[in-house]
Structure formats: structure tokens, C-alpha cells
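One chain of protein is taken out of this complex; the other chains stay put.
Here is subunit A:
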Amino acid sequence: MQKFKPTAIVLALSTVLLGCQDKGPQKEKVTIDKNPYPSTYQPHSSGSTLITNATVLTGTGELLEDTDVLLKDGKISQVGKDLSAQADVTIDAQGKWVTPGIIDVHSHLGAYPSPSVESHADGNEITKPNTAQVWVEHSVWPQDPGFNRAREGGITTLQILPGSANLFGGRSVTLKNVPSPTMQGMKFPDAPYGLKMACGENPKRVYGGKGVAPYTRMGNMAGYRAAWAEAAEYKNAWEQYDAAYAAGLNPDAPKRDIRLDTLRGVLDGEILIHNHCYKAEEMAMMIDLSKEFNYHSGTFHHGIEAYKVADLLAENGNCAALWPDWWGFKMEAYDMVPENVAIVDAVKNSCAVVHSDSDTTIQRLNHEAAKIMNTANQAGFSLKEQDAIKWITYNAAKSLGIEEKTGSVKQGKQADIVIWDRNPFSVYSKAETVYIDGAKVYDRFDEKYQAVSDFMLGQR
């Protein structure tokens, strides 16, 4: 990988910086708080729960029959046959299936909530092609009834993204799907931030329509390159400052820029790219762009043409977050194949993810995966439930940088678990019980565990 080479401008800037410093007593060090809106999420109080005799899909490629799962202290404590453990609650899951909590890497819940009235359109800062300074967490309305509907479909974790009007749309946030009056109360502790980027038709349509750049796809690329060049200089200026200060000098801190803070976070490897990018040739160019500026190009979302460059994505370590079947709403969505996810998944070291981008299909990501599995099998693939579940659990967690914490049924992981009434890849399947960190957050048969948003309270 090509290291960043300081440009002439950066060198000039450094010289200016060094010129400003005096040798007097050091002023207080200027540091940037990288977590000014920290998570206040606390797992709901939970006893221990023993689920017995279930068919367990681990999320990492295994199907375990007649298996018990013990949830204790918010963690998956044991997985195995005929566990001798005692628990506060024991659930006979004979005939039922257990999966990791379902993860949607692409949601706009809270930012485009229901009801979808004008006052609620908070997902797309359509004012400049680069709005890396906006953080979608500042738009999330935790009372969106869609969160509850998604939980009823087994969604335990979801990434909220800003929209795709801009080259850089802003920061994403990863949430635990728990009811809370505040965004911070839902925020997934220590999950990395994401940066939403968008290729192709959206930015050029939104800004080209106004007669400003970008007007074309080449204008899109020019916009990304200019931004990363600026971010590299910003990063360098802060590093110069930190180094000079550490050397006992008294430099002036660079001027704070919230927009560049986000881009710098990507260059520092702290913020993950989530790139709305449909077409094969554009995904390839975005990979080259990331190499030009020395960052990782992350996850491609909506990659309708990912199947055309499946090898390239795997080689470069990109996840591809895809639909089973959306297509035809614009030219970049015309070359859909329903086997897209399966083709991407078939390549070694790949990371195929099924995402929703919808307040409706987020309620049935298991069905979305089922469609792909069955269509692909009819086309000659031989996929099983234990393969397909990865697309909405482990691989999704990997895309969000939280696979060490959630996304599989494995000892020591957070107890984010769904019990399904039958094979979750049946059209008739329903989630019966949903746990987040071992706490029951939804029960199909017990109203006590059926959350109602403030908005819906008293409405019907």
C-alpha cells in the first residue's frame, strides 16, 4: 500500500506552523474530543436464560441441532448439547430456531421516520457536495415507530446512515435497537463511526441539476480527490502540531474544522467508509481512490453490479451490502441479478451482506436472505441456511467493525439472540423472542415486552 507522500503545500504549511511557535512556557495542549456524544446505553437488567433443544444457526457457518444456549450476565455463556446449567428462565425451544440478532448495516430509521412528513425529513443534508461535518446521530428521532417494527423482525443492531445526495454525506452511527428516549441511550458502545460516501447518479443529479459541480461522474471523482487532498493536509498539520508540542515547543494549534475531522478520522483508520456505489466500474475507481490517499474503501452499499467485480472486492477486503432484488429505478440499478449476493459470497475471503435501506424490508431481512438463497440454489449454487444467515449477522457485524462483540452465537459474545418459531428462511416464519445483551426486548406473546413509541401512544 502506498504511503501518503507530503505534498509541497503541506511542507509549506508546516514551515508556517513552525514559524509561529515561540519558546515560552507551553500553552495548554489543544486536543480534539473524538467522542463528544458518548453512549449512555445500559443493558436492561437481565437474569440468566437457558434456551434448550433449539436448531441454532451460529452465524459463522454452522447449524447445530438440539442445542442449548445459555445467556448470562448479558453474554452468551455456553452453547452445547444438554447443558447442565441452571438459569432463572428456561425456554424449551424444541422445533424453534435460534440465530444471532439480525444486523442491518443500512437503515435510515429515525432520520427518515414514520410518519414521513416534511418535518421529519432529516436524513440528507442536500446543501453542499461535501457535508462530512454532519453527524446523522444528531438527526435520529428515537421515537420512530419503525425501530419497534424492526425489533419485532429480530433486528438487534443497525447502522443509521445519512442519505446519498452528497459525495460525502456525513457520519453514520451504529445503534442497539433498544427503546430509549435519547439517541445516546441506543448508541452501540465503542462501535466505530462510519462515513457515508455516494457514487454515481445521486450527487450528479442533485448538484448538476443546480448547475454546480459535480455535474458528471468525472465531476464526482474530482470532488472526492480534492476533499481527500485537503484532509491529508489537515491531518499533517495536526500531526506537526502534536509533534512540536511533544518536543516542548509552544506551537499554535491548527484551526479546527469539523468537516475535516471526519475525513481525517478515515485517514487515521478510526472511521469506516460506507459507500453508496452501484456500478462495477465505479467501485473499482473508489478502490483506486482509497489507494491514492491511503485509506480503506470499506463497504460498498447497493452494489447492484458487485457480481461483476466479486474478485476485486474480495482481494481488497471490501464488504458488499446488497439487496436481493431492488432494481430498475435508475440506470445504475438496471443490471440487477437476484443471485448477486451469492456470487459475491462464493469468492474466497469475501464479505457479502444483505441490507435493507427500507423501513419495511428491515422487518424481514431473514426473508430477503431466503429469497437470495433459494434463487441462487435454483441457478446451481448449493447454499444452506447456515451460509445465508451470515449475510445478515456475522458479515454485517464485520462491515460495521463490531464482529468481535456481536453477530454470532458464540461463547463470550454479547447475548444478542433471536428465537424464531420455525426455520427463519420460511415465508411464514416470525421472531418470537428477541434478546439484546441477554435482556428480553421483545416477546410476540407478551405485551409487556412489546414496546410502543411515544408517537403511537393513544393513536389507536
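As a working rule, a contact is a pair of C-beta atoms (placed from the backbone, for glycine too) under 8 Å apart; a residue touches a chain by one contact, two chains touch by 3 or more; residues count from 1.
Criterion: contacts and distances are computed from a predicted model.
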Should one name the undisplayed chain from "Acetyl-CoA acetyltransferase", "ABC transporter permease", "Amidohydrolase-related domain-containing protein" or "NADH-quinone oxidoreductase subunit D" using UniProt, the answer is "Amidohydrolase-related domain-containing protein"
Contacting the left-out chain: of A:E282, A:D359 or A:D416, that is A:D359
Among the options A:E62, A:D252, A:E292 or A:D325, the absent chain makes contact with A:D325
Touch with the missing chain holds, among A:V337, A:V354 or A:A439, for A:V337
Hidden partner sits against subunit A at residues 114-117, 145-146, 149, 201, 205, 307-308, 310, 325-331, 333-339, 343, 358-360, 363-364, 367, 370-371, 373-374, 378-380, 425-430, 455-456, 459-460
